[in-house]
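Structure below; questions to follow.
Here we show just some of the chains, and they stay where they sit in the whole.
Going in written order, the chains are labelled A and B, and every chain counts its residues from 1.
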């Protein structure tokens, strides 16, 4: 049977990314307590394509993902997945993004009621020759109370749900757990959000957040201050997006910074990673 | 050339709805001041299909919509569109839904700053033989301040954006303008939302909404009370969906009621309309 993908191509154009997108698949994400969480992954997986072939072999991407559906995944496994892609597709570069909802149990502050909060998370990996970088991302909902509204009003203050969306690269000899990152960041809103709230919790949260009003700018500065001190982080980007209760649009603030306190050996050069990661 | 759609079908099954979906098209919506607003319509248009034909003629739906792209549309024109469908496709029943973003200028309460708020709107029409019903829908953003949080807390109260999503059928000898419906309903939240807010507006809105706390249940009851008295309305359904600032999920309340104070002559029977409209 003819193999049209392997036909030579006369245009002489090497392609940076060829692969599959919006693949939904069950996955197992390694958790901090040494177990794993079953999640529904949404995967994009791709490689570069030599100028000598007309097409890639799309089925191999799916075979690799399918094999990994039953194994625990963390940043270390992301690198192995990409090595398999590079070997089986005979390419120089491989790239993966895995989006998934991750759940953490959360206890309300007074009644100690327990429930789950869902977080939109991202594992991204890029492997080129022997260089590898891994990016961890998570979107964390918080409550924000407006400092201006509080200051100028006789009573009350408008407040709303906001998302803090952070993405960062940590060094390969470090490890940042989603669980820790979430706890670190959600403390930077006016208040965390909770799944189950009794009246005593509601009173506590209302008063606590009213005493801790924050602009999106304040959140970003607090994340920046914290992240600059974090030696495990090579660079980060963070956006705080606030669903303003007085508007039908959102307010936001954004920052991206290079920290770079450790050796870059073995890592994708920063500018190139910035170019490839979208 | 063979006309496969017109081939007879042996299964003896009449189909209730056959047509096109997710058609994006520029439209002109008639406005209360006698002018029109250019909108981007998202249309679903369909008809029933006799048991004697294998398929419908999809291109005719598009031809009809395309012709109407340049004409002003209100509930009256919706009926004419459906009559054209019935004639050109030789069917008994025709159905259309048009979703569009509609803009209204909105003035802030103190500084009188003017801007636009966008509303997700729906025109739905069903024509069967000589019976016709028209449903008007609109989703209206408001601010809601939580009465419980205010009552139990020493200061402050959690609040958030909420949507009031109303759909209603009005009698053919009546006319309800989107503009009027929006103003009527948005007054039932703790506060309307505004596009441009200066500090003096922010103070006013914060204090005003703090003095007018509402549960989603309160909003629904206020809409129900108002609508029951409205002789122009045959039936309505309303949902209030609140983006709780203390949770990562929403609270909601919903009601659907038949008012029916006028003659039903010429209208689709209520149970059948309820069955067809989704």
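Rule of thumb we're sticking to: a residue touches a chain if its C-beta (ideal position, glycine included) is under 8 Å from a C-beta of that chain, and two chains touch if they have at least 3 such contacts.
Bear in mind the structure is a predicted one, so any value in this text is a computation, not a measurement.
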item: Subunit number of the complete homomer, 2 shown here; value: 4
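As a working rule, only the chains that are shown with their structure count from here on.
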item: Size of the rotation, in steps of 5 degrees, that lays the CA trace of chain A over chain B; value: 180
item: Touching residues (chain side chain B, partner chain A) in the complex; value: 117-118, 141, 143-146, 148-150, 152-161, 191, 193-195, 197, 199, 202-203, 205-207, 209-210, 243-249
